[in-house]
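Rest of the complex left out; these chains stay put.
First chain written, first letter: the chains are A and B, and each begins at residue 1.
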Amino acid sequence: MPDLRFFRRSGPFTLSEIALHLDADDLSPDRGIISIHDIGDLDSAEPGQISVFTDTRYLDGLTRTRAAAVICKRGFTHHSVDSARLMFVKDPRLAYALAGHLFYPQQPLESGVHPTAHVDHTATIGHGSQIDVGAVIGRDVQIGRGCRVGPNTVLGDGVLLGDDSKIGANSSISHALIGRRVEIETGVTIGSQGFGFVPGHAGLMRMLQLGRVVVEDDVQIGANCTIDRGATGDTVIGSGTVIDNLVHIAHNVRMGRLCVICAQAGIAGSTEIGDGVMMGGQVGVGDHLRVGAGAKIAAKSGVVRDVDVNAVVGGYPAVPIKNWHRQTIGLGRLFNGALGNSAKE
Amino acid sequence: MPDLRFFRRSGPFTLSEIALHLDADDLSPDRGIISIHDIGDLDSAEPGQISVFTDTRYLDGLTRTRAAAVICKRGFTHHSVDSARLMFVKDPRLAYALAGHLFYPQQPLESGVHPTAHVDHTATIGHGSQIDVGAVIGRDVQIGRGCRVGPNTVLGDGVLLGDDSKIGANSSISHALIGRRVEIETGVTIGSQGFGFVPGHAGLMRMLQLGRVVVEDDVQIGANCTIDRGATGDTVIGSGTVIDNLVHIAHNVRMGRLCVICAQAGIAGSTEIGDGVMMGGQVGVGDHLRVGAGAKIAAKSGVVRDVDVNAVVGGYPAVPIKNWHRQTIGLGRLFNGALGNSAKE
């Protein structure tokens, strides 16, 4: 159960209330009476908690759990499980996530500007927004309603922050238009200069970086990421895209909607990433490439050519994932014998 | 055209004024009259803007552009392009970069120490420098003239910052001598402890890190980079070197002049990097190695041996780039058939 030093819990709720919230069928005759006070994993749940059953591999856990109720998929039956304790839904993982949000709702903001924050007199701040200790809000910044700007975070001149967007501590945002319901973690840099130079009379001269960063609605950006602004035109992160920690996105990258970019990936300048692309951790994508919508790139791959729509690629340089698997298996057979390519010696 | 919320434009300038600034030949008879108010890409430029033509692949764009004038290479002619609209220079990309700096000059600093900044009374700050909101300047820090220390950035005791150097927001600099005209982005750490330990009586004991970081003139350091100080002696970044975001440079690395280090590269302890080395994104270089001057290292390579002067290497482990290409092509042929090593299945 979550540490209440860090999380505030709502409830308790009856099974009926929960079922209503999750759009679930609940067959328990006592559903209006049984009180649930928390969520918990099958193995560690205590009486009075609700859990989830997502995979028949965990059937053992299901039969032994002490949870008062368990969310499972519609249609599931098993002779050794009392269906009176089950709550049936279409998508158990989603329902359990919703139950989490029911018991641990987002805390209300502490509306207002902390006296130690520094807000330029030309900035506007929407109703109900919270500007934390030591935050710095530049000239002509426009912050929507229900936003949070974390402690010691800096918004440079002209930045727009849409309604209900949240930024953690110690982040630095400039030259950026941020949409609604965007979540930006701590230590993030957005709007830094892109990395473009021309050889000049005395060394390298930086190309002026005169573009912006456009972060569309519902984007999530992990801790200590860096997103450079465009050289001319914009760097764009499409709506609903989620980005893990320590990811680098270079100038003029145009990323589509609903992408999933895992930690420490890096995307070089002017590359276009289609909608729904998934990228594993530590992936690198070269500059001026196109990654088609729906493509999947295995962790740590190095992409040096365009990737087709819905393609699945892996390796360095990245090739279709089947080819990569054949190569790694073949290499093991060729040089290490039949069992060579296992992690055991 | 740049978003004037974020950028302040100068001008307009006549073609003659621009030609003078760019050391260009302008054949237009009206060059003293035609007024240019902005720069713009060939494709999107509007009347009244100046653009650049860098590559015959873009000839189509050149013939169709609405730009009032286009910078191109001396000697260029084409039957379908009216040379009266062309401005001839030796190096179009450099000239266009200079034009950018003409229309979007660096904004003057707001000289002075913000009342919320904390400057130790033993620190000295040169004429015209700007110390932003919440910046922290330690004991005996010496800041030159025309410097900027961004919001909430921290300069530890004894740090030197040369004339005309700029540091973004939320950066942390200690144990460092920074040269002139250095640009450091946001979220950067310079001067942190190197990663060196000896097995001790009770676990690992850190070797004291008693060195410094020396950043020479005209260096640029990207967002969220980390540069450790030397263990004994210095970590050195040579003059004119440019470093992209999220790069790690370990203790006692000695990097030469005019190097180009792309994002997320990492260089391990005590390695020497010669002048003019270029390193792609996510490159890793082992410790105690020497990378010769002028060497080029392909993106994502893992360098485990010394690299010769002017060598071009790639792969993991890195080998001469031709060998690496032969290996990746050969692997594809061997295990995937003749066309196996393409990104298409």
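The rule is short, and it goes like this: contacts are C-beta pairs under 8 Å (C-beta built on N, C-alpha and C of every residue); 3 or more make two chains touch, one makes a residue touch a chain.
This one's a predicted model, so the numbers in the text were calculated from it and none came from an experiment.
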item	value
Full count of same-sequence chains in the assembly - 2 placed in this view	3
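The rule is short, and it goes like this: only the chains that are shown with their structure count from here on.
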item	value
Subunit A-subunit B separation of Cα centroids, rounded to whole Å	29
In the complex with subunit A, residue positions of subunit B that touch it	2-3, 5-7, 40-41, 44, 91, 93-94, 97-98, 100-101, 104, 116, 132-134, 150-152, 168-170, 183, 185-187, 218, 220, 222-224, 239-240, 242, 244-246, 258, 260, 262-264, 281-282, 299-300, 316, 328, 331-332, 334-336, 340-345
Contact footprint of subunit B on subunit A as seen in their complex	118, 134, 136, 140, 152, 154, 156-158, 170-172, 174-175, 187-189, 192-193, 195, 197-200, 202-208, 210-212, 224-226, 228, 232-233, 246, 248, 250, 264, 266, 268, 282, 284, 286, 302, 304-308, 311, 313, 316-320, 322-323, 326-327, 330-331
